[in-house]
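One structure is given here, and the rest of the page talks about it.
Here the complex is missing one protein chain, while the rest keep their positions.
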Amino acid sequence: MAPILEIIGLSKHFGGLKAVSDFDLTLHEGDLQGLIGPNGAGKTTVFNLVTGVYPVTTGDIRFEGQSILGQEPWMINQRGIARTFQNIRLFPNLSVLDNVRVACHAHGGYSTLEAVARVGRYRAREREITERARNLLGVFNLLGRQDEVAKNLPYGEQRRVEIARALAANPKVLLLDEPAAGMNPSEVGALMDLIRFIREQFRLTILLIEHQMRVVMGICEQITVMDFGQVIARGKPEEIQNNPKVIEAYLGRGVSYRTAL
Amino acid sequence: MKWKVPSWGLLVILLAAGAVLQLAIHLEVINAYWALVVTYMCIAVISSLGLGIIYGFSGQFALGHAAFMGLGAYTAALITRYMGVAPWTFAIALVGGALLAGGVAWLVGLPILRLRSDYLGIATLGFGIIVRVLFENSDKVIPVTAGARGMTGIEQPDFVFLWAFLLLLGAIIVARNLRFSSPGRALLSIREDETAANLMGVDVVRYKTIAFVLGCSYAGLAGGLYAHTFLFLHPSNFDFIKSFDPLLIVVLGGLGSITGTVVAGTAWVAVLEGLRLVLPGEVLEWRYVIYPVLLIAMMLTRPQGLFGTSEAAILRPREAEAPAAPALATEVTADGTHP
Partner (left out) sequence: MTYVLQQLLNGIQLGFVYALIALGYTMVYGIVRLINFAHGDVFMVGAFVGYFTLRALARVTLAGASWLNGILLFLLAMLAAMAACTLLNVTIERIAYKPLRNAPRIAALITAIGVSLFLEYFSSLKFVFGPNYITFPSPLPAQTWEVAGLRISAIQVLIAVVATLLLLGLNYIIRYTKIGKAMRATAFDRDAARLMGINVDLTISFTFGLGAALAGAGGVLYVSAYPRVHTFMGIIPGLKAFTAAVMGGIGSLPGAFVGALIMGVAEVTAKSLYSTMADGVAFLILILVLLVKPSGIFGRAEVEKV
């Protein structure tokens, strides 16, 4: 089967700093992979390169067989790669419902002219968008919050809104950047269930960055470990746990994974 | 096709009120001076609604609004100069002014809208000054504008107030329909977080341009009305300082609030003209001393503006058609876990 997302020899230099160098990663449809590494290893930079926030220095990113280099972030999103952010970036003063509806916009299917004159496809499409957004909020148990302003929501709910918003764009690949950051243990458990659930429900391919080993080891089928912009290990969770290079990268020499936990 | 307007009843009442006011002006129950004042209220609000779309909706800090108003004013005045002020030629003039302002906004916007925040502000402000300089020198190309001496000989069409009032209602409806639509939400998302909007599939450049062109067309339309209300155009009427007026109105009303813009714009004209009435002649120069003091006091007490981002009930959409909670919702329990 052809991979859905293929990252080949990807490098990104900021001046003299090599944030990412010669990074490879392949996602097949339905994969749930993890990307881990110490702070500053370049994980979020990989996300930023894939989603078009930064221009790529060298290498290629192929989505469904075609290179997406040089495309604007919104084009990449519309093609089917959506993401969340390490530091939550909801639209703070918009309602929860509108946050999600914004991301439905690309598939809104009516023109600005139809919008201001309230003619043509406006009514039907607007109803579709609202219905779709409310469906998603239902999945994330946020329907009761739809009219609240996003910034007033508690942290855990904001994270869920972000995932709902990413899904509203109808992506094939979902990139989650530290979805469990700042969550308490019971919320983390719920999040793991939720990630598994949406993968089935929306037939997603997921790549996630996470620091909480419980999440990564618990739900990812394959894990890529980065350090100093490079891939230092790749494999199944149990392989990664005992990989001496990984342990060294995280903790220095002479410590085992168990003691780290 | 059924048009969805805030409320048919209200619209009828407003139309009737406008007609009655126009009749009162026509019969000189309201004197010519106050006729100018109420017409100017409509003009100021139309122009400010335009800036509201640019700055209040999509968050682009543009400070060249007066220049676009001037472009519309001169264009419309030139058109009626050659075609007369019959209702249909006046309509052509107003549309022509709005289109020209919008067209120039499009051309200028292509390169300039990439700039962010204060840099955009100062670049548009600079554009405003360039346009004023061009107005001052315009008589070298089009002698009838008279350049720095000011353009005279603009004829007044019939029922200018009614024109301004009807166009104001139209401007409110268009802004409101935009606000509560998918393209409108795209604009708001750019205001809230441009990068996130881009990553959520919003073609940021396109929607910024739409907002800028539409907002500047509002200014051009207001300019056409201005020309045919005051019948004299001078480059200093469209100086960069004048771009602060719609900015004040939009911020005082509450950024992004159409209701706020309408109320603040009307009140702004009313206060400036009211001070003229209240103050005795010998201290009339205190008018522009009191006005900034009011402005500062207002900002210190309500920095978020009169209405914040909220809208009056009649402008809000009726979400009656929202579907019931979908079946999927039942699969998630209260704390977000799955059974």
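The chains carry the letters A and B, assigned in the order they are written, with residues numbered from 1 in each.
Here, a residue touches a chain if its C-beta (ideal position, glycine included) is under 8 Å from a C-beta of that chain, and two chains touch if they have at least 3 such contacts.
No experiment lies behind these values; they were computed from the predicted model shown.
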{"item": "Interface partners of the hidden chain - shown chains only, full complex considered", "value": "A, B"}
{"item": "Of B:112, B:187, B:200 or B:233, the residue in touch with the unshown chain", "value": "B:112"}
{"item": "Hidden partner chain, touching residue among B:74, B:127, B:161 or B:212", "value": "B:127"}
{"item": "Candidate in contact with the missing chain, chosen from B:85, B:146, B:205 or B:299", "value": "B:299"}
{"item": "Residue ranges of chain A at the interface with the undisplayed chain", "value": "14, 44, 48, 53-54, 85, 89"}
{"item": "Positions on chain B contacted by the hidden chain, ascending", "value": "61, 111-112, 114-116, 118-119, 121-123, 125-127, 129-130, 132-134, 136-137, 148, 195, 199, 240-241, 244, 247-248, 251-252, 255, 285-286, 288-289, 291-293, 295-296, 299-300, 303-304"}
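The rule is simple: only the chains that are shown with their structure count from here on.
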{"item": "Length of the line joining the C-alpha centres of chain A and chain B, rounded to whole Å", "value": "40"}
{"item": "Partner chain B, residues of chain A touching it in the complex", "value": "51, 53, 72-74, 77-78, 82-83, 85, 89-94, 98, 101-106, 108, 110-112, 115-119, 122-123, 125-127, 129-131, 134-135, 138-141, 143, 156, 160, 165-166, 168-169, 186-187, 189-191, 193-194, 197, 201"}
{"item": "Parts of chain B lying in touch with chain A, wherever the complex brings them together", "value": "1, 3-4, 174, 177-178, 181-186, 188-189, 192-193, 195-204, 210, 309, 319, 321-323, 325-326, 328-329, 331-338"}
